[in-house]
Every structure is written in structure tokens, then in C-alpha cells.
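Here the complex is missing a single protein chain, while all its other protein chains stay put.
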Amino acid sequence: MNNTSTLTVQNVVIGVILLAALLAVPHFLKLYHQDLLIYLTINVLAVCSYRLVTLTGEWSLIHAVMMGVGAYTASLLFIHFGLDMWFTLPLAGGVAALVAALLCFPLLRMTQFYFLIGSFAAGEAIRLTWIEFVGVFGGTGGLTGVEPPIFWGIDFIDPIPYYYLSLAIVSFSLFILYRIENSRVGLTLHAIHWKAALAESVGVDAWRYRALAFIVGSFFVGVAGALKVHYLGSVSPNQASIGFMVFILIWVIVGGYNKFYGPIIGVVVLTVFDESIRSFEVMRPAIYGIVLILSILFLPLGLESIPGKIKSWFGVGPAPQDPPLTDQ
Amino acid sequence: MELFLLSIVNGLIQGGFFALFAVGLVLIFGVMGVVNFAHGELVMVGAFTIWLLHAQYGLSYIPAIMVAIVLVTVIGLLMERFLFRPTRADPLAGLICSIGVLFILQVVATLIGGDGPSKQVPPPYQGTLVLFEFLRIPYQRVFSLIISVSALGSLWFFLTRSKFGWALRAVAQDREAAALQGINTNRISIIAIGVGAALAGLAGGLVAPLTNINPHMGHNVIITAFIVTIVGGVGSLSGAVLAAVLYAMFHTFMTVYFGGTVATICGLILMVVVLIVKPTGLMGVRISE
Partner (left out) sequence: MGISRRDFVRTTTAAGALVVSSGLPSRVFAAGQKTVKVGMNIPMTGDYAPWGLPGLYGCQIIADDINAAGGVNIGDDNYAIEIVSYDHAYDLEKAVQGYKKMVSEDDVKMVMMLGGSTVGAIAKWAERKKMLTTTLLCSDITPDTPNLIATCESHPLYNVTGVEWLAKHHPEVKTAAIVTNNDAEYGLQSTATYQAAFEVAGIEVVDVNLHGFDVTDFAPIVSSVLAKKPDVFCMATSFYVTPLMEQLYHQGFKGKIISCTLDYYDEIIAKTSKEFVEGTIFQFPDFDDPKLNESGINFPNPGDFDAKFRKSHPNDWSAVAWEYPAILLNWIEGAKQAGTVEPQAVSATLRSNKNPAFIFGGGKWWGKDLWGQDNVVVGRWPVVVVKDGKARIQEYGSVSGWLDKHAGVLTKYMKSHGLRTV
């Protein structure tokens, strides 16, 4: 279990430096990389909300589609009702949470492999609905023409203001997610994962907690989807394809899913890595594939476990345990 | 009525093809407990081999299929040895590894064939079998049907009549019990993935002249394979074959009368319904020896 953060001088100093770095970084980048920085910030929310869903030990394949649900909701509200981002953001999260709540009834009856495949099928069915109903969802081309707000005279279509805005929203969401995980609910979720039978025996209704994690996780990824579509300007069924879902999985697993900050490390490191191999263009997915396989085989706890491993080599600190991704 | 008959024939041909790769997926899952996400890419590699060797370099169709089968089998064996065996304790790790393989195979195909428009293979068997004026089946499809039925027949024979087949089914039912009885589970795993991959390679070879070939064609294949596997019952081979034919019929008729996307949506919903109502699928009843 994580230690809840304590307000030591050391932590405050690290926090201030981190914040300063986050605020300063876009000023050193060109437009193209500023855009990537915004998407990266949004993807941080996507992976962290996914981690909440997986806390109970169940891996879903519908998270990317839920992000799409948020993006489509925001787009439709903007296009048809002219609602600004301040309203579409929570509503998008709400609709994603609602869809998740409805899906709980069929999906959460399943576990393990069946849940994985069932969530994948449900997600594909939603995605194909967007393709089929052209009049509402725009078909394969999706919806376009979504705009960021102009507020206090600031045009948020420019990358730096939008980056600060998303940084604020994502940080706030992460704070809530962190509090949830370290609350009684979060402890129960962990208990369901590692001691399912025991949790049930002391009267924990596992279904309700799994549902809660699924719904809350979907809410935040819905917000992330809305945040993305207001900057990118458009959403298409392709963005929610299994391809993006696989990337979320990879970021979480390569980063390490046992710690709150593991997925964040994963998405940041791999995004930077991905940019650095840009010149290999066609080869990129294969390089990704190899990194993925190597990390599963040799670093099953993810990047976040590296400092612990190094410490244990030098005999300062316990060796990290290697629990399996799923328990049999 | 004529359309009905024609759709039954089309459905049967599709069903044979679905069965070929779904059976492989089920075999691998049953014996090794791992979902091979790259199974669609194995079919893709098979189809690409035909495109490269047959359409580009002029090798005859049948030898090209042989090469495809061998190549895909080798890829399957490598996956077993270096990915699935080390991660056996953890089924999700195996799945993630297979996603890695999926990326790699797609890139290899792109490097060989280019990421341009989909490739086409002219059908080696030209002409059409005219049963009635309304019932015309291209010889290429007749060939596909015959080959897939014989391949599935041989598999059935192998599983029910041979010692290996018996051992294989024992492992699929209960790996630990089988190991206790002195069955070498590693060897059985190799056979399972070998057979599964070979069937995927064959499926790729058969489908190559009938469809658009591109590095991403595995995506549709794996969705179909999942649906067939779930509907048939995870771990049940006869269930997979039955479900493949039924699902092909279902999909063909839905496509004819309601359109292609609706057919796929209904297929996915059907799968979720089966998962809820009868998670063991049509034939997935656990038989204790």
C-alpha cells in the first residue's frame, strides 16, 4: 500500500520544482511539440483513471471507447447547443459514467478472460453504432468543428493557454483519484483484488465496489475525452479503436500499475521515447512491440520498480515482489 | 428462395474459413490458457505470403500455401517458446506479449509489402461452377470449402484417434491433472500452438485470393474469432466449429437482409448475451473424466 503523502520539506521542494518545470516546459517547445504536450497531459488522466478500474484485478478493454463517449458527448453538446467547455466537460464525464453504469449489469457478471472479451465486445458495439448512425454521429468521418472557449480575452485555441487549462483540470482529477484510492473505498478495492474470498466473507459486496471503480474511472476518462476534443476539434470512431486501447494498456503496464504514479511514468516515458524514434516512422509500432515484450518478460512491475530494484541490488531496501497481473 | 439458397452456400464457405482460425485460437487458449491476440496477424502473414510468393514471384498456389503454413507454424512455435512459456503463470502477460507480436508482424508486413493500398491476388482457379443459373460458385470458393472441411476433418481424426490428440484434450481440460498422469505439457503446448498456427496459415492462404490483403486485415479476423470462440464455448473445439458455421450463417443472412455493419453489431451483442446467459457457450460443458 502506498504511504499517504506527508507534508515534509523534501516533498514540498520536489512539488514546487515539478510545478515550475510543468509550467515552464511549453515555452521551450515549438507548436508541434506543444500540441503533443497537451495530448500527453490528457493521456495522463486516461491512464490514471484506467488504473482505478484495474485496481480490483480486472482488466477491461473498453476504456478507450469510454474516452470516445466523452468526446462525442462534448462534441454533440457543443455543436447542437453551443455549450462551452465548462459545461461539456462535466456532462461528458457524466454520460460516460452513465454508460458505464448501464454496462455494469452485463459486464460485471464476468471476470478475468470473459470480462476482458466482454468489455471489448461492448466497446466495439458502441463504436460501430457511431459508424452506423451517420446522421447523429457523422459515421466514420466523425464530428468536426468543436472549439475551445475564449475566456477573459484568452483564446484557448493557442497551445500554451490550453496546456495550462488541461494541466489544471488533469491535476485536479488526479488529486481526486488519488484521494479515492487512499480512502476506505480504495483499500476495499485492493482487498477485492488480492483477497477476494476474504473480502466477501467479511461482507464486502465485491460487485458494488467493482461497479463503483468502473463508473468513476469512466467518468474521468470521459472528461479526458472532452478535454481532447475541444482542443483537437474533432472526434472519429477511429480514435476509440482497439489500437488506442492497446496503447493505454501498454502505458499502464510498462509504467507499472502497482503504484499511483506508475502509469504516469509509463505514458510520459513512452511518449518521449515514441517522439525520439519518429524518424523510424514505419518501424515505430514494432519497436513499441519489442519494448512491450521485453518489459513484460524482464520488468513485470514496470518502470516504477527500477529505483526499488537498484536499491535492493545495493542492499538498501527490500526487493520488489513480482505479483502476477491476474490471480488464478 | 434463390437468394436464400445462395446465402446458405455463401454462409457455409464463410463458416469453413471462420472455423479454421477459430479452432486454432480455441486450441491455444484451451491448452495454454492464453488469448493469442496476434492470431489474426497469423492469418495475415499467411495471406501476405501468398501475395508475395504467388502473385509477385510466380510460385504456384499450392506450394505457396505450403510455405505459408510452415512459416506461420514457425512463428507460432517461437511465440510459444519465448513468450507464452515464460509467462505461463500469468495469462494477461501472455496476452500483452501477443499484442507486441501483433505490432511486430504488422510492421514486417508493411516493410515487405508497403503500406499502400490493399493488395490483390488474382484467383488461381478461374471460372465459376454453375449449379443452377442462380447458384453460381467461383471455383476458388469451392476449393476453399473443400480444403477447410478436409483440414478440420483431419484435425478431428487426430484429436480423437491419436495418442497426442488424447493427451492434448486431457491438458486442455486440466493441465495439472494431466501433468500428474505423466503427460509432458510442454510438448503438448508445442503441438497445440503448432496446429493452431498451421490452421491460421492455411486460412490466410485460402482467403488471400478472395479478399483485400493489408497489414491490418487481422483486426476483423480476431473480432470474428472472439465471437466464434465465446459463442462456441471457450475451450471447446467442436463448439468452435459449430459456432463458426452458425455465426457465418447468421452474419451472411444479416448482411443480406439488414446490411454489413448491423450484422457485426448484432454479432457482438449476441456474444455479450451468450456471455451473460451461458458463459460456457454452446458446447463448453466441463466434462470430468
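The first chain written gets the first letter, and so on, giving A and B; residue counts start at 1 in each chain.
One rule holds in what follows: a contact is a pair of C-beta atoms (placed from the backbone, for glycine too) under 8 Å apart; a residue touches a chain by one contact, two chains touch by 3 or more.
The shown structure was predicted, so the numbers you read here are calculated from the model rather than taken from an experiment.
When the whole complex is considered, the residue among A:T111, A:S234, A:N258 or A:S312 that touches the unshown chain is A:S234. For the chain left out of this panel, the touching residue among A:G70, A:G118 or A:G142 is A:G142. Contact with the chain that does not appear here is found for just one residue of A:I157, A:V185 or A:L299, A:I157.
The set of subunit A residues touching the chain not shown comprises 30-32, 35, 39, 128, 131-132, 134-136, 138-142, 144-145, 147, 157, 232-236, 238-239, 278-279, 281-282. Against the chain not displayed here, subunit B makes contact via residues 2-3, 6-7, 10-11, 13-14, 55-58, 110-111, 113-120, 122-123, 128, 130, 133, 136-138, 141, 207, 210-212, 214, 217, 220-221, 223, 252, 255-257, 259-261, 264.
We adopt the following convention: only the chains that are shown with their structure count from here on.
Touching subunit A in their complex are the following residues of subunit B: 35, 83, 86-87, 89-93, 95-97, 99-104, 106-108, 110-111, 115, 219, 223, 226-227, 230, 234, 261-262, 264-265, 268-269, 271-272, 275-276, 279. Residues 59, 106-107, 109-110, 112-114, 116-118, 120-122, 124-125, 128-129, 131-132, 242, 246, 249-250, 253, 282-283, 285-286, 288-290, 292-293, 296-297, 300, 324-326, 328 of subunit A touch subunit B in their complex.
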